[in-house]
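Contents: one structure, followed by commentary.
Every protein chain but one is kept in place in this view of the complex.
So, subunit A:
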Amino acid sequence: MEGLRLIDFRIDRRSGVATYLQLVNQVKQALRLGLVGPGDRLPTAKDVVARTGINPNTVLKAYRELEREGLVEPRPGLGTFVRRSLATPGVAEDSPLRGDLLEWMDRARQLGMGREDVEALFRAVLDQRF
């Protein structure tokens, strides 16, 4: 599968997070969710630049960082490819955990909670347990 369609980088210039780290985090997020897996090609620096307008050196820096962490590998002339997955069984599209969470979110919505309320509650419980 083409990585290009699966990772759509979004850069938040006001977030205070370094741009290359935003890219690193978004690749990891895609790896965790299983959107990309071993053998998939990441978008080329030029593709990312054409879509986001960021500096190509920043993209290369992000890919070097991912390489350093053993997640991707460059294949000269071909691109940068995913080496290993970060997906755990729980995050799969059809996993029971995901189903439970969907149900839980629906209930929160029925109670009139907004996105920020849900986020706050989720984070509080997350911090309690992890």
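Basically, a contact is a pair of C-beta atoms (placed from the backbone, for glycine too) under 8 Å apart; a residue touches a chain by one contact, two chains touch by 3 or more; residues count from 1.
Keep this in mind: contacts and distances are computed from a predicted model.
*Asks:* Which of "RNA polymerase subunit sigma", "Transmembrane protein", "Monooxygenase" or "ABC-2 type transport system ATP-binding protein" is the UniProt protein name of the chain not shown?
*Replies:* Listed in its UniProt record, the absent chain's protein name reads "ABC-2 type transport system ATP-binding protein".
*Asks:* Out of A:I7, A:V27 or A:I54, point to the residue that touches the absent chain in the complete complex.
*Replies:* Within the whole complex, the residue contacting the unshown chain is A:I54.
*Asks:* Identify the residues of subunit A touching the omitted chain, counting contacts across the whole complex.
*Replies:* The list for subunit A reads 11, 13, 16, 18-20, 45-46, 49-50, 53-58, 61.
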